[in-house]
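Removed: one protein chain of the complex. Kept in place: all other protein chains.
What follows is chain A.
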Amino acid sequence: MTELDGNSLAGDLAEIFARDMTAARFTCGGCRHTGAVATLRVWTPAPGVVARCPRCGDVLLRLVHTGGSVLLTLGTTRLEVPR
């Protein structure tokens, strides 16, 4: 497993949101820490990608590629986006 940061999510997120998301700010639901998505700690390939709060380690986002779609989980909400 390689440790990266939120910059490495930029391409996958831009495919979904049609804009850059690395400069977007997150607020961690666990510890209320805020920062740019680029500063999340990212573990890959986990299966898929897991992004955690750099302060408390809570999982904030998961991204999994399946055959024809990308599954994006933000907190408890899961989005399935066709590729």
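Keep in mind that, in the parts below, a contact is a pair of C-beta atoms (placed from the backbone, for glycine too) under 8 Å apart; a residue touches a chain by one contact, two chains touch by 3 or more; residues count from 1.
Convention: contacts and distances are computed from a predicted model.
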Out of "Oxidoreductase", "4Fe-4S ferredoxin iron-sulfur binding domain-containing protein", "ABC transporter permease" or "Anti-sigma factor antagonist", which one is the UniProt protein name for the chain not included here? "Oxidoreductase"
If you put the missing chain back, which residues of chain A would it touch? 2-8, 10-11, 14-15, 18-20, 22-23, 36-39, 83
